[in-house]
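Below is one structure; the comments refer to it alone.
Here the complex is missing a single protein chain, while all its other protein chains stay put.
After this line comes subunit A, so read on.
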Amino acid sequence: MAEEAKNDGLVHLTIDGIPVAVPPGTLVWAAAKQAGIEIPIYCYHPKMPPLGACRMCFVEIEKMPKPPQTACTTPVSEGMVVHTKTEKVLKARRGTLEFLLINHPLDCPICDKGGECDLQDFTLRHGPGATRFDLRKRHYPKPIPVSDRVLLDRERCILCQRCTRFCSEISMDNGLVMINRGYRMEVGTAPGQAFDSIFSGNTVEICPVGALTSAKYRFKARPWELKRIPSVCNNCSVGCNVRIDVRVDKIMRQMSRCNDDIDDGWLCDRGRWDFDYVNDAQRLRTPLVRRQPGGVLEPAGWGEALGMIAERLRTIKERYGASAIGGIGSTRTTNEEAYLFQKLLREALGTPNVDHHHGFFPGLRDPLTERPWMLTTAIADFERASHIVLVASDPYERQPILNLRIKKALKAGARIYVVNESPTELDRLATRVIRLPQHGAGAAARLLLEAALRQENLRNPSEEVRTRVLGTPQETRQAEALCGAETTAALRELAREIAAAPAALILYDEMATLAPGCANLAPDLQALAVITGNIDRPGAGVGPLFEDANSLGARDMGLLPDSLPGYRPASPAGLSYQEMLTSDAVKALYIMGANPARHLADGNLRRGKEFIVVQEILLTESAQQADVVLPALSYAEKDGSMTNVDHHVQAIRRALRPLPGARADWEILMDLAALLGHPWSYEGPEDVLLEIAAQHPLYQGLTWEGLGLQGVRTGEVEVAHA
């Protein structure tokens, strides 16, 4: 039996008498963790390479010279015998803690970290009860701001270097560095330089003591008062997993909740701190109605507001026909709500006009692969790319955590190519930066595709693409003229690299497709990936980086004029977003969780409209122009699912008691459907998800319980069937 166990490809060792089997290369610290044995650490962080600076993780390993050893820097070996509780080990840990506490101010009662502090906890469990140091402690002015968002207390710092190594190894911006050396060493920045990084909050989160604190959370709550609810960030399409920390029905902070497939354990500052709209005192708490045309918005009961909507929509439908009603959905509400919204419009009101604000993608599917428009690769697979080409996209600003994944790929050997109008944060690390003229992305995509088509030995030549592109040389000449000779030459060179790349990943921003001359951006880049064989291979891929938390879910759920849920063609097709906003034929607009006034030059939604309904959480520019405003709930106050940029379907969970007076979008839609003569019988979002799963190939088999804490990535299902 012992022989059998040895052939499992694992390394076998004993820790405190407990046999452990782990993959080769595992560190003793991680092996002990697997066996349920705590070895205290400060400098080590599982997402960063070992350092061995803090001397806290001592263990004794038999037959190794000079005990104790550091568990976080020692890899396991076969037959190793580790002791974590010998007198030698305990003495060494006590010694380390006594040193760490020499200059520590022990201001735990007013420290934000108190209650969740590794220095506090490990001192209790492993430390000496008293100090022998009876001299004066060192003092520094404190705290000092290292940026508007992060403050540094050098007295509390134990110099573990987690924060500075995050900045050098993970975000690669060296925003925080170690200054000086020896006993003078401290965390800091260059003189007069702010720690200006979209990832700065991660250093606060991984700081094992209270040295780095967040301006937003300082002195707001004690950790033991917080209710912690697992959810998903609502601020961009990456869908980073978060823990919402709540005190008395207010969000205090959002912390990272590691999902290796999506966020890799990190959270950007937008995700961490941009939640003020949920706590906002100006939140809508009651329906508002405009009782006379041209009158003011006045508070009303739910009965009056919903009754008014049903009646007015019915009248408009009778007078002008159903297609005089248009529905504009949201990219930030749940899949279930998006689904019910289009169902209300299409089935209860009978109008084909359903859309939302999104990028421009011709047709429901890419004609070459027959796949819906979405990223063809998993975020986790970015790391396996050999070339990452960013066309008209800037993840640092728009989908920040993808920027970290790209940097991880860079460390694994990938080359980065930035093809953009304006400078980006990645330029500094890019192999090549190709600067485009204004609105030049469409031309750049065209030139890349055209040059790739001229390569010999294309992995996947397509006659269709060849005819389309090479048959219209005047478009290529226009693109050359727009880009100029130098940029054109650089793009052609890049196309040759892509054609020869072991695994190229081509990314573009969803919204870049809306710029003038960029209508073919998506299909041209998709075709580029297909003909060069950079699709469906590990690390290779192509696709849009979507804008919002449920941008892809909105498409999936059929918030598109030409698509029903599941990308089944809608017949007849309805009017598009822009058409609904500008066409006089549309007399009534039903808007859920969107602010289309932002997309009109004069911001006037009312032109030609007789009746406008807006479901919102705040009185936005669009809500101010509505005839009925219905107060809705934020992502933190309801359950449901969201679909992120690489098609992970994930659960958001109710973290706060719903704001009194407001209701979830799905509840509002259900009531309105009933008033319109379509009583739906869903008990809650989980029932709606089951209905979606029954008719949408990409959601097949999904259940609310099945989404679990880490969500489910679907999409491969349909790839297999395509």
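Criterion: a residue touches a chain if its C-beta (ideal position, glycine included) is under 8 Å from a C-beta of that chain, and two chains touch if they have at least 3 such contacts; residues count from 1.
We adopt the following convention: contacts and distances are computed from a predicted model.
Entry comment: the absent subunit's protein name, as recorded by UniProt, is "NADH-quinone oxidoreductase subunit E", drawn from "NADH-quinone oxidoreductase subunit E", "Probable sugar-binding periplasmic protein", "Amino acid ABC transporter permease" or "Aspartyl/glutamyl-tRNA(Asn/Gln) amidotransferase subunit C". Contact with the omitted chain, checked across A:L176, A:A392, A:A479 or A:L630, is made by A:L176. Summary of contacts with the chain left out: across A:K85, A:R428 or A:R568, the touching residue is A:R428. Note that of A:P191, A:P572, A:P660 or A:G677, the residue touching the chain absent from this view is A:P191. The chain not displayed touches subunit A at residues 164, 168, 173-181, 188-193, 428.
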